[in-house]
Structure formats: C-alpha cells, structure tokens
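Below you'll find the structure, written out as structure tokens, and then a few comments.
Note that one protein chain is taken out, while the other chains of the complex remain in position.
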Amino acid sequence: MKKVLKYVLYDILKNRFVIGYTLLLLLLSFAFFGFEVNPGKGVISLLNINLIVVPLVSIIFAATNFYNSYEFLELLSAQPLSRGTIFFSQYLGVCLSLSLAFLIGIGLPVLFFEGTMVGFRLVLTGLLLTLAYVSMAFWASVLTSDKAKGIGIALVIWFYFTIVYDGLVLTLFLSLSDYPMEKATIIFSLLNPTDLARILVLIKLDVSALMGITGAVFQDFFGSAKGVWISLTALCIWFIVPVFMAFKKFSNKDL
Amino acid sequence: MVAACTPAQKPIEYAKDPCQFCKMTIMEPGFASELVTKKGKVFKFDDLSCMIKYMKIEQTSIEDHAYVLVNMYGSNEFLNVQDAVFLHSESFKSPMRGDVAAFKGIPHHSHLPLETTEEIKPLNWAEIIKLF
Amino acid sequence: MILFKDIEKSFGKLNVLSDVNVEFSGGHSIAVVGPNGSGKTTLIKMLLGMVLPDKGKVYFDGKPISESHQYRGRIGYMPQISNYPPNLKVSQLISMMTDIRESAGWTGKLDNELIDAFEIDSFSNKTMSTLSGGTRQKVGAALAFRFNPDVLILDEPTAGLDPAACEILKDKIQNERQKGKLLILTSHILSDLDELTDHILFMNDSRIQFYQEIKGLKEEFQEDKLGKIIAQLMRAKSKSQSKILVS
Partner (left out) sequence: MKLIYPFLILLVSSFLPALAANYEIHNAEELVRVIKIAQDGDVLEINAGKYLINGLLIEKEINLVGKGFPVFDGQFKGEILTIKASNVTVSGIRFEHVGVTSVIDWAAVKVIESENVIIENNQLFDCYFGIYLSASNKCIVRNNEVEGIASNEQNTGNGIHSWKCDSLLIHNNTVRNHRDGFYFEFVTNSKVDSNLSVNNIRYGLHFMFSHRNSYSYNVFEKNGAGVAVMYTRNVDMHHNTFKNNWGSAAYGILLKDITDSHIENNTFDKNTVGILMEGCNRIEVNHNGFRSNGVALRIQANCEENNLKNNDFENNTFDIATNGMVVQNLLLNNYWDKYEGYDLNKDGLGDIEYRPVNLFSTLVERMPQVMMLLRSFTATLLDKIEKVMPSFTPENLMDEYPRMKPNLHEKIA
C-alpha cells in the first residue's frame, strides 16, 4: 500500500487545487490574526473557516478527485493489488494531502498566534473534520458512477450538516420547548460532525456563555474529560464509518 | 427520547442548581421544592414561597403537574405537597424567607428551632398557597 | 489456463453476460469479436477482476480469481484509453508499476524492448498530463509487456498509434505469441486480428456464439479474409434476431 500511496501523494500534492487551498487558508489565517487586535476574535473567524470552508473543500475535492482518478483506479485494479490497497491508497492520499494543506494553512499560523488549548482544539477538530468529509465524499462517490450526481450528493451532504441540520434542531427545540431537552442537546451534537467540532472549540472559547444557559447536563458533558473523549471518539466514528461503508461498497463494485 | 419524556422527579444538586423563580443557587435541603410537568420538564426552587409564586405567575396548579414536591424539613427527601403538613414561623429562616417547613406528620416541638413559647398551627397545601 | 464457468452478469436490468462457459489455453492468441454492447469489455474486465460475476466463477490456472489478486501479476493489460494521474511523471509511473509488481512477488528480467523502441526515456521527465493520446498509448503498451507476463490482454492496442509505432507493437505481439503466451485481443481493425490471432471468440447478445480456431472458420465459410466472415456473421445475427445491437 505504501508503494501506491507514495505515487498517489506525488500526484495530488502537485495538484493546483490543493496548492491553491493551502495558500487560501494561509492567507485567511494571516488576515484574521493580523487585522484583529484581539487574537480571540481571530480564532472565531478561523473557526468559521474550519466549519464551513474546510468541510466544503474537503468533500468537493475528494469527490471530484475520485471521479477524475477513476480510470487510474481501473488501471490499478488490473495490477496485482487488492481492492483494499487501491481504495485506501487513494483515500489516504486525499486525506494526507488535504490534512497537510490544512496544517500548513491553519495549523502553523494558529501555533504562531494562538498556541493555546483553544488553538490546539481548533486544529485538531479541523483535521478530524477534513477526514470526516473526505470519508463522506468517498462514500458518495462509490455509490454512484455518475460524476455530476456524486458531486451533487457531496454538496448536499455538506449543505445538510452545515445549515439544514442546525435549522432542524433549532425548529425542534423551539417547538418542543415544553419538554426537557437537556440530554437531547448532547445527542444532537454527536449526530453532526460540524456541530461537534464547533462545540469542542466553543466549550473552551465561550465557556462563560455555554456554562450558563445550556443547562448542567450539556456543560457537565462537554466540560468533562470523559465528554471530550467521547466527542473526539464520535468525530473519529464520523470518518471511520463512512470510509468503511465506502470501502465495503468499493470492494464489491464493478469498475 | 421517549424515556426522556416520561415525567420523573430529579434530585436537586445543592450548591449548583438555580432556583427557577429567584435565580439563586439552591443551598439548603430542608426547604427546596420541585415541580415536574406532565411533559417531563423539571423546575427546582430553593424555597417553597418561590414555587408558589412561580405557580401563581404561570397560573398553574397541582393538576397541571406530574409531581409537586417539597423537601421535608431538615432533609433532602421529597414529599408530595398534598401529603405534607406545613408549619410557618419566622424562626425557620428559610432562604427566601418564606419560612415554611414541610413535615410528614405533625412534628415534635423539641425538634424545631422555635422559641419555646411559640405555638404554631399546622397548615395544609390549600392554606399554605394563600400565604404568598 | 483461464476458465470462465457458468458466468452470469447483469447491470441492473441489463443482462450483459449469460451462460458464459469458455476456456482459454496457453499459446493461443484469441480475438474477442462482437458488436458493440455484446459483452466483450465486460468479459475482459471480469478476467481482470474489475467486474464481479453475479453467478459462476473465473479460474486462473485452476484457482478462482476471487480468492487472490496475485494472479494479476501474471497478466499484462493495455487498456483502450490510458488515463494516468496527471501530475505523475512518466518515470514515476513506470517505477510505480515496477514497485507494485515487485511487492506482489514478481521477479525476473524486465522487458524493456518497447521502452527502447518507443524511446520513452526521451520524455520520461514529462508529466502524464502533457503527453498526447498516442504517446500515452505507447507508455501503456510498454508497461503491459514490461514484466514478461504469461497472459497479455490488449484492448484496441493499435488505436491512436502512428503507423511506425503500430508496426513495432505488432512485431512485439508476434514475438510474444511465439514464446507461447496467451494473448487476448480486441480490435476494430480486422486485418490486425487476422494477422495476430489464431482463435476467435464471437460474442453477441451477451452470449458466446462460438469459440473456435480461425483456420477452421475460414474453411467453413470458404473465405480467406477474417473481416469478411465477421461482417457476414454480424449481418446474419442482426437479421435473424431483429434486435438492435447498438450501444
């Protein structure tokens, strides 16, 4: 696998899109930290990049790249390689290159300007989000052979987790305000990787606000070491399960 | 989710939970009280007077709730308000000065922080509501 | 050497292979022929493990190919259109393929005949995306032969190649044929097939219509040119079955 991965990486790292993405993130990082007197505000702006731009780029790039590499995947499958090797070389290649872009574009500036726990969590959750959305992109891509359809599904996934899901939760909370919903907040948070990443950073950043109003259950959970570990595990599940489903589908797929 | 919606009483976390009405932290077990709505929402109070005032403002009564509970005086054991006997005296010094203590039956005088000469009449829930 | 046994395959409602039972032996050079959509490509892809049968099994040297991917180390495959990672250099692609074969246990002498003949070294520093279609075909051909495989699967090998390169490739194919290798070819250029193959597998309507030696076929049809025979066959089929066989 290492052999193939090496060449997949050679290819993707020279991809103009990945280079552009790295530069864009770098530019944004320096702009946010440079213009804001208060680094806390820079972190908030970067958090939005983390939650909106990073998932979008990850899922679209991964899906597009999958379809563009389709013939190459065919070619590889005629070689003495297992489907697993082919699939995971491609998957890891995309994950590693996007993670590297993220680490250079956001990780380094954060380390430089905001080397705190908040900064660390920002980078960690951003990385996990990258992996999660790449996984979902792969899943979407193996489900359909139609490139336009696959990228469409990827976009819908992003749109759902970024906007629709929160809108649904909001509506649900407001219409069920007569019911006890303390535990529901935790469940709802765990069911959306973007929300999970956001809360893991906010629980450090806006701790005073979150401590106050969400209720004891929420703050006890996300404020405790156990809760943080559960959340991180959940985020990992968010990239492991889709990639596993994608791999299962890919193994039995006609190329 | 279904389980979460079945009304159930919840223990009060002293020094942590706020009173729904006066927003103060609930500290003293002997005076705290709790409302559980039929939909399962729990409201906690640091003083019986807070709960009664809250119920009056919200215009609700016992019938609207799954549980209306009060701590027995000097303990953190809940008692249904309709099963309780109440005593009202300034000597109780309850957190919001409702100064009402709840008991399972009429308590022995010597267990109370009352001035020896003080004589107080036991009250029931209907009578206690009128106090606040 | 290669055995297709009771193969059934459909894509959704579309039946692409039914009741396929055929055995290819070493030393044969087989032309896979049939109208578009008859299942040729699916058959080849199935042999390479890209398409999985719904029913039945494909055996390579007696072993089902679904059990291990190692057999593909003995196959050289030249796809019809060679698309490679755009930012990879030719040299990197070649060394990747070498790495893959070697880590799959391949040992032996590299066959660099085509690499030399096509002068691939002269552009080995270029990235794949900068190469023309024909040049990419040259790389594909060179890679298919490079590891001295026992089986060669060549999908439209001459399409896109300039006449000179075409001749080089055909010579190479003839060479390998003489070494007793199993060759499986598809081509629209029937004269090529005439020249390069000795067996014909004729497919139509997702079934194998027949598999036999070309020599015998020519005698049967009293015709010397393979092209004419095939044209005849196809016409006959489309009339008798009143089916539109277009893809």
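All chains are identified by letter, namely A, B and C, in their written order; residue positions are counted from 1 within each chain.
In the analysis below, contacts are C-beta pairs under 8 Å (C-beta built on N, C-alpha and C of every residue); 3 or more make two chains touch, one makes a residue touch a chain.
Owing to the predicted nature of the structure, the values given are computational and were not obtained by experimental measurement.
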item	value
Displayed chains contacting the withheld chain	A, B
Listed residues A:A148, A:L174 or A:A225, member touching the removed chain	A:L174
Hidden partner interface residues of subunit A, rising order	38, 40-41, 44, 47-48, 51-52, 162-163, 166-167, 169-170, 173-174, 177, 181-182, 184-185, 188-189, 194-195, 198-199, 202, 206-216, 218-219
Hidden partner chain, residues of subunit B it touches	14-19, 22-25, 27-30, 74, 97, 113
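One rule holds for everything that comes next: only the chains that are shown with their structure count from here on.
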item	value
Contact graph of the chains (line, ring, star, complete, other)	line
Distance between the centres, which are taken as Cα means, of subunit C and subunit A, whole angstrom	42
Cα-centroid distance, subunit A relative to subunit B, in whole angstrom	49
Junction residues of subunit B - those touching two or more other chains	none
Contacting residues of subunit A [partner subunit C, same complex]	3-4, 6-8, 10-12, 14-15, 69, 71-72, 74-83, 252, 254-255
Complex contact set, residues of subunit C against subunit A	11, 45, 48-52, 69-73, 75, 77, 79, 81-88, 92-93, 96-97, 99-101, 103-106, 127, 153
Subunit A residues within the subunit B interface of the complex	178-180, 183-184, 216
